[in-house]
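Worksheet: one structure, shown below.
With one protein chain held back, the other chains of the complex are shown just where they sit.
The letters A and B name the chains in turn, as written, and every chain counts its residues from 1.
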Amino acid sequence: MSELILAGLLALLVALAVVAVRAPDLLLAVIALGAYGFVMSLIWAVMGALDVAFTEAVVGAGATTVLFLAALLRMSRRRSPAASPLRWVALAVALGTGGAVLGVTSGLPRWGDPTSAPATHVSPRYLVRTLSETATPNAVTSVLADYRGYDTLVETTVILTAGLGCWLLLNPRRR
Amino acid sequence: MNYPYWVAIGLLMLGLYTMIAQRNLLKKAVGMTIFQTAIILFFLLLAVKRDASLPIVSAADVDPARFMNPLPHALMLTAIVVMVATSGVALAILIRLYARYGSLEEDVIAERVASDETDPA
Partner (left out) sequence: MIERHASVVVQTFVRVLTPLAQLFALYVLAFGHYSPGGGFQAGVILGATYILLALALGRDTLDRKVNQPVCVALGAAGVLLYVLTGVAGMAGGGTFLDYSRLPLPVPPVRARYFGILFIETGVTLGVAATLIILFCRLGEQESGR
């Protein structure tokens, strides 16, 4: 049953992505992007990745849409229908990249296999030792904040830097 | 039964194509968001295990095969918030470009930049 739900949601996801990309009106594209983010968070919730689904529901469905709309209010809603001369290059690049990645996925383990390489490398150690070493039942939090704390520190700095960049770029006194 | 991977790769291709082939800069930003979420979906698909529960362990049961892989979840959490922050910077750059050149189409902006350079007013 949840397989069926997942398949349906994935189909809806692709449809929304195509609408967002091909819409002639930019407002429609932004709203479709918001719906796409929401369906993406539903997919992750169905797959069991609740922490990530939580964040994406607020950020992808809420904050991204609001930021795009706030920016769109200051700019034009129209979009030129002419096709770009680069579209064949783009098609070649996209198909080439996709083909390369698809060629690699044939070597990927079966989806959901608990004996696959990502599942048996270092994460069993995190799952087994998280309670005894960090007193934290939530393995995602302990991996994020303790075992991989450097990564989180640098990513948080990147987030702050992006916010500062936006703040400085749009300083109203800089005319 | 690896079809979810194909969907993630398909979205990746769609996002990449949009970023290059669309003339409108806001559509390029939309394509960037689709590309980033497709990559996150791909990583999370690697973390799924059959009949596994959330990666929240209790003292009683710590058999790793019964819990989802927490490592991709942790890595992708930061990736999502970085996605919104980079979207914010991209939109800030777009707003400045529109205020300066009056258009969001890349060819119009390119020719206005070129005419600026040949005839600095």
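By our rule, a contact is a pair of C-beta atoms (placed from the backbone, for glycine too) under 8 Å apart; a residue touches a chain by one contact, two chains touch by 3 or more.
These numbers were taken from a predicted model, which means no experiment stands behind them.
Touch with the chain that is not drawn comes from one residue among A:Val58, A:Leu91, A:Leu108 or A:Val128, which is A:Val58. Among A:Ser84, A:Thr105 or A:Thr152, only A:Thr152 touches the chain left out of the display. Counting over the whole complex, chain B has residues 54, 56, 77-78, 80-81, 84-85, 88, 91-92, 95, 99 touching the chain that is not drawn. Take chain A: the residues that touch the chain left off the picture are 50-51, 54-55, 58-59, 62-63, 66-67, 70-71, 73-74, 132-138, 140-142, 144-146, 149-150, 152-153, 156-157, 159-160, 162-164, 166-167, 169-170, 172-173.
Methods note: only the chains that are shown with their structure count from here on.
On the side of chain A, the complex with chain B involves touching residues 6-7, 10, 13-14, 17-18, 20-21, 26, 29-30, 33, 36-37, 40, 43-44, 47-52, 55-56, 59-60, 63-64, 67-68, 71-72, 74-76, 79-80, 82-84, 86-87, 89-91, 93-95, 97-98, 101-102, 105, 108, 110-116, 118-119, 122-124, 126-128, 130-131, 137-140, 143-144, 148, 151-152, 155-156, 158-159, 162-163, 165-166, 169-170. Considering their complex, residues 1-7, 9-18, 20-24, 26-27, 29-31, 33-34, 37, 40-41, 44-50, 52-59, 62, 64-65, 67-89, 91-96, 98-99, 103-107 of chain B touch chain A.
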